[in-house]
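I'd like to ask you about the structure that follows.
Here the complex is missing a single protein chain, while all its other protein chains stay put.
Chains here go by letter, A and B, matching the order in which they are written, and residues are numbered from 1 within each.
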Amino acid sequence: METYLWITSVWGVYLALAVFIIGMGWRIYEWATTPKSAVRLGMFPKPATKTGRFFKMLKDTFIAPHSAKIEPAMWVFAFAFHVAALGAFVGHGRLIAEFPILPELLGHDGMNAFAAMSGSIAGVLMLVGVLFWIGRRTFGPYKSLSVPEDYLLLFLLFGVIVMGDHMRFVYGDIIHADTYRAWFQSLLTFKPMFPEKLLSGNVGWSLGTHMLFTDLFLIYFPFSKLVHTIGSFSSNRVRSE
Amino acid sequence: METVEMQTLAGVIDKKMNRQLKQYIDICARCAICKDACHQYVGTGDFKYLPARRAELIRQVYKKYFDKTGRFVPALYEARDPDDNLLDELYDSTYACTGCRRCMYYCPFSIDTAWILSVAKAVLIAAGRGNEMLGQLADAAIFKGDNVAMFEGVITSGFEEIAEEVRAITGNPDHGVPVNKQGADVLYVALAGAHSIRPAAVIFEEAGESWTISMFEAANYGYFYGDPEKARLITKRYIDEAVRLGVKEIVVPECGHAYRVAEFFYEAWSKEPMPFKVSHILEKVDDYIKTGRIKVDKGLIEGTVTYHDPCQLGRNGGKFEQPRDIVKAVTSNFVDLTPNRAEQWCCGGGGGIVAMEEFKDVRLKSGSKKVEQLKASGANILACPCENCRLQIEELNEIHELGMEIWQVIDLVVASMPLPGNKKSAGA
Partner (left out) sequence: MSDETKIDLELDLKGLLCPLPMVRVSQNITNVPVDGVIRAVATDPGAMADIPAWAASTGHEVLSAGKEGDLFVFLVKRTK
């Protein structure tokens, strides 16, 4: 198991982060160096002022009100997924350092209980979202429109989420953030090691698999349609130009 | 098809590449939220008309030739060659598209499918598969522009006949249709048909506007065809005329794409700023009514009136309120369609599709939403400021026996003006 962890949760993480950062940088560079269309592609209604258009861009990107109107079910699942993913992302910040303020308010155990609850909600919402999308892509025009990329991404996401949920629900009461933090900080300081607690039980397999999927997900991210995470700001700005 | 030829066709996409297009290609999640936005997909259920699918064909070729990951693992993206199979489907999905951009309105990333399809048209033209009819219409327009002298006589005598009718309507012997009037404030670029000149002339003359008529029509089939150079030459005809006459303003008629071409595209095509402003005729008419330069009576129009936003004038042109204000000024019985304004359903007649016989079936089926809307409105008169919309809706009106009258907005205005020679059928 220790070898598995070293591959997926040390060297894999370094590789994945390097590919992710360079890949995203390359993607942004490609966009930035391609000249803009001379034709104005905006549509109406659009705010008259630059500030107004900026806020409309944020609203269109984060809320997507028009999409909500035309396919509410899809919007609910997609919105829940994205909010949960953001929550999970922020929650993983505890790997780097304990949050300020909150632990003082809630106490050590209170903080862990809060993290357990919010993490569980986020984990379930993301799982539901991914299952909805997988289901949606199995029939009708959605199926015809799908290409292997779509399924690969959903598969990777599914793996990341299921293994994350596994750690949350199976080992959540035994192992808390401080244990994982010790491992993650060792990565950040380039002195990788695994706390005994991770090596002594089966949780190591869960972490290793969670990280395996995460590594693959991050490696593929910049080369996939997931670049909409940054591209949609730009494309939604063009809408109001 | 030869490999070299396919490489050339794929190269067209690369040549047309710009930031927006690249982002559209890179970020589409194929979520298919656009499917219920498209009147053609909704009306036919045919997969090739699903907006994301139309764009997907261009994406597949781009991935195969120009995208690093696509070249590395083409299977992941179903990347493919622009072979005959692909071009067959691309022809249908591209030239059938009316360019209404309703899909862009609902897309969470605001992906402009019509813009991607403008590249598809360039590919099709390079493959010798540009739509023949649109190409002929464009060429004829350019020919007219290059040989003005040849047509000046018939065109001017046509204007003179219209001037007679104008005088008969207004009862004012001084009224007419000024041609080549140097120093006029307004150059009105109409459509080729008398119907778009006569009521406009009545309104301009009654408003005391300093105007002159263009020798050319505002319609631009080069734009529909998908050749920016042809499109530029067609618009350039009246831009040059406007410069020559020294006008302050170009006014385009009740034609959807003409407004968008003049206001939003031409400067980008010609790469020079226009020395005058572009207005839609309904902006002018709205202003004439609000400032009292023309007088309209409510109550001369019988029945309930509704209004259809042409996509190029509304969602893509931003003119939602002026036309409605005009209609509301001539009738107390106005009802809006649901949905309306930016969410208005495309009637199915845009993008030059009314001139392409091969798309008649999908065109008529794609009008199903418009028919539902019109029925639900309970109106018996539809005001609609776009020629292509009117042609389509008139056909729907007949087939579905809606019993409606389809009017130009300026015809409603003229019919509501207290004029001696006014008959209600002024525009029919």
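What we mean here is this: contacts are C-beta pairs under 8 Å (C-beta built on N, C-alpha and C of every residue); 3 or more make two chains touch, one makes a residue touch a chain.
These figures come from a predicted structure and were not determined experimentally.
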{"item": "Contact set of the excluded chain (shown chains only)", "value": "B"}
{"item": "Residue of B:Phe47, B:Phe66 or B:Phe151 in touch with the missing chain, whole complex considered", "value": "B:Phe151"}
{"item": "Options B:Ala140, B:Val243, B:Val335 or B:Ile399, residue touching the unrepresented chain", "value": "B:Ala140"}
{"item": "Among B:Ala192, B:Leu245 or B:Leu300, the residue in touch with the chain that has been omitted", "value": "B:Ala192"}
{"item": "Touch with the omitted chain, as defined above, among B:Asp26, B:Glu205, B:Glu241 or B:Glu387", "value": "B:Glu387"}
{"item": "Selected residue (touches chain absent from view) among B:Ala219, B:Ile326, B:Cys384 or B:Met404", "value": "B:Ala219"}
{"item": "Residues in subunit B touching the chain absent from view", "value": "133, 136-137, 139-144, 147, 150-151, 154-155, 158, 161-162, 191-195, 217, 219, 221, 354-355, 357, 387, 391"}
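Here, only the chains that are shown with their structure count from here on.
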{"item": "Subunit A and subunit B: spacing of chain centres that average the CA atoms, whole Å", "value": "42"}
{"item": "Complex contacts: residues of subunit A adjacent to subunit B", "value": "27, 30-32, 34-41, 43-46, 60, 64, 66-67, 69-71, 74, 78, 141-142, 144-150, 152, 223-225, 227-228, 231-232, 234-236, 238-239"}
{"item": "Touching residues (chain side subunit B, partner subunit A) in the complex", "value": "17-24, 26-33, 35-37, 47, 50, 52-53, 56, 68-69, 75-78, 101, 104-112, 115, 264-265, 268-269, 271, 314-318, 320, 341-343"}
